[in-house]
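Complex shown without one protein chain; remaining protein chains in place.
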Amino acid sequence: MTTQPVKSRLPGLLLLAAVLVLLALMPLMVNNYWLRIATGALMWAGLACSWNILGGYAGYINFGHSAFFGLGAYVTAFLMNDPFGLPFLVTVPAGMLVTAVFAVIIGAPTLRLRGAYFAIATWAFAEVLIQFASAMDFTGGIGGIGLPPYLNERFFYFAMLGAAALTYLLTWLLFERSRFGLKVKALRDHEPAAEAMGINTALVKLQTFVLSAVTASVFGAIFAYWVTFINPKSVFGGDITDQMVVMVLLGGLGSLWGPAIGGVALFVVNRLMWMYWGDTAFYIALLGAAIVLVVLFLPNGIAGLFSGRRSNALEKAAGKLVGRVDEGERP
Amino acid sequence: MSPAAQTPAAGGEPILVVRDLYKHFGGIKATNGVTLEVRRQEIAGLIGPNGSGKSTLFSLVAGTVAPDSGQIRFDGHEIAGKSAHAVARLGLARTFQIPALFENMTVTENLLAAAAEGRWQGARERAAETLALLRLEHVAENRASDLSGGQQKLLEFGRAVMRQASLVLLDEVTAGVHPNIRKIILEAITRLRERGITFLIIEHDMEMVRSVCDRIIVMDSGRVVTSGTFSEIVRNSEVMQTYLGRPQ
Partner (left out) sequence: MDLFLQTLLNGLLIGGVIATFTIAFQLTFGVLHVIDFAVGGWVVLGGYLGYYMAAGLGVDGFLAIPAAFFLFGAIGYLIGPILYNVRNSRTARPELMALALTFGLFTLLRGGMLTAWGFNTRNVPTALSGESLALGPVTVPMIRVAAAVFAIVIAGGLFLFLYRTRYGLAIRATAENRQNAALMGVNIRRLSANVYGLYAGITAMAGVLMGAVYSVNPEIGLRYTLFAFFVAVLAGLGSVGGALVAALLLGVIEAYVSTYVGSSYSLLAIFATLFLVLLISPKGILRRGL
C-alpha cells in the first residue's frame, strides 16, 4: 500500500518516535553482545530497504545485490590499508562512487529489457566479482583482506543506525513523498503507459538502480570496518542476496516499513538459530521455505497485513489454495 | 443537426501533419503511405475496418513505434522516430485501447503520475478537478486494479487529460462502456475542446462519431481513403458500404 490511510497518523508517528528513542538509547541499555546483534539487525534492515528500492518500487529483481555491498566493503578495505591508509570516512564516498560506476555499466544495457535478463545479469555480475576477487592478488584472493581494527562497538552501532535511518528517510522522501516515486511506480506498473506520460523510463530506472546500489555499498563499507576482515564469500556471497530477498518478501515488497520488519525479524531468527544449533545448513532450507510460503500465502508480506488490504490478501491466499485464478496473461 | 456539425473546425491551422508514413511489419503493410492533417481545436474521427492501420498510426505518432519512412509534424516539431516520452513532453497525449493503468497505485496517484513529468504546480488541484469532471471522486483512493471496466476507461481518459496536452489521441475510449460513462466522456471531450484541446479519435461507434466529430478521416489498408464531415462521408455510400459495412 503506497498511500497513507485517511485516518489519523498520530499513533504511527508516536510509534516511530518511541522506536527512535529506544534505538538512540540502546547502547546504554544492553551489553556489547546484544549491541552487536542490534548493529547487525540495523544493517540488515538497511540492506533490505536498499534492495526494496529497486525490487519493490521499480519492480526489477536484483539477484546480485551483494555485488554492491561487497564493492563498498572492498573499496574501504583496499583504501584503508597500505599504501593508501585513508581514514574510514573518506573511503565511504569512494566506495559509493565506484559502485555507482558499476551500476551504470550493468544497468544501462540490461534495464531496457524485461526483468528476467536483468535478474540474470546482476546474478552473473555478483558471481564474476566473487571469482575475480578470489583470483586477484590485490584483493587478497580467497584468503581475503584485513582492515585496521577499531574496536568500538558504539561507533559501529551508531554508524549503522545513521546509515539505516538515512536510507529509510531518503526512501520515504523520494518514493512516498515526491514526483520521482510516482514516476518509478508508474513504470513498474506499466512501462509503455509511463512513457506515454512523458516519463523517460530508461533514465528513471537507471537512477533508481544506482541509488539502490550506492546505499548497499555504504553498509558494505561499515561492515568491513566493523568485522575487520573480509573475503569474497563473506561480502559478495549469494547468501547475502538471498537473505535480503527473503527479508523484503517477508516484510512486504514495495512498502516502506516492510523491509525493516522483515529484516529485523529474520535476522533475530538467524541469530537465535545460530545460538542454539550453530552454523547450520538448515537455515538455508528455512530461507527457501520462507520464500515459497510468503509467495504463496502472503504476497503482500507482513506489512500487507496491516495496510487495509488484509481481507484482500487473505482472500487471495484462500483463492490460491483452491486454485482459483483469473485466466489470461498480464504484462 | 448535431452541435458538432454546426461548429466548423476552428482555427483551421494544422497541429498535426502526417506525410507518406510507411510502416511494414514483415510482409504486413500496417501503414502504407498515410497522409493526413488534424487542425487545431478540432475533434477528428479516425474510422476504418479492423486492420486498416488506425492503431499503428497512433503508435507511430505517439512514438511507441518508429516509422520506416515519412514525416510527422506536430505543433512545429518533427517527431517521426522520436521516443514516446519525448513526444509526450511536446504536448501529445494518448490513451491505450486496452486500459494501461498503473494498477498498484490509487486512482489519484494514477492522475498525479500522469502530471509528474510536466507542470507539477497545482497538480493536486487538477487531479481533483479531473476526478470531478469524470465523476470518479468516490473511488479516488481505490486501487486502479479494483475499478470496474468503465471506471478504468474513465481513468485512462483522465490521465490523458492530466497531461495538459494540446493534442489528445483517444483509442476507442468509449468502446464497450455503459451509456452513462460514455456520456461523461463525451461531455468532457466537448468541454476540453472549448479550452483549446485538439482530439483525434479512433472510434467504431457511428453514433458517437456523428455526435462529436467535426471531421472524419477514413482509413483502409494502411492508407487514408477519404475525409470530410459526417454527412459528406455518409453521402458517399460506397465508402459506407465498403469500409463501414452499413448501407444507408
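The chains carry the letters A and B, assigned in the order they are written, with residues numbered from 1 in each.
Methods note: a residue touches a chain if its C-beta (ideal position, glycine included) is under 8 Å from a C-beta of that chain, and two chains touch if they have at least 3 such contacts.
Computed from a prediction, not measured in an experiment: that's the story for all the values here.
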item: Touch with the omitted chain, as defined above, among A:35, A:206, A:227 or A:286; value: A:286
item: Options A:25, A:135 or A:203, residue touching the unrepresented chain; value: A:135
item: Contacts of subunit A with the absent chain, listed as residue ranges; value: 55, 59, 61, 63, 105-106, 109-110, 112-113, 115-117, 119-121, 123-125, 127-128, 131-132, 135, 188, 238, 242, 245-246, 249, 253-254, 280-292, 294-296, 299-300, 316, 320, 323, 325-330
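Note that only the chains that are shown with their structure count from here on.
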item: Computed distance of Cα centres, subunit B from subunit A, in Å; value: 42
item: Complex interface listing, subunit B residues touching subunit A; value: 62-64, 83-85, 88-89, 93-94, 96, 100-106, 108-109, 112-114, 116-118, 120, 141, 159, 163
item: In the complex with subunit B, residue positions of subunit A that touch it; value: 2-3, 6, 179-180, 182-183, 185-186, 188-190, 192-201, 254
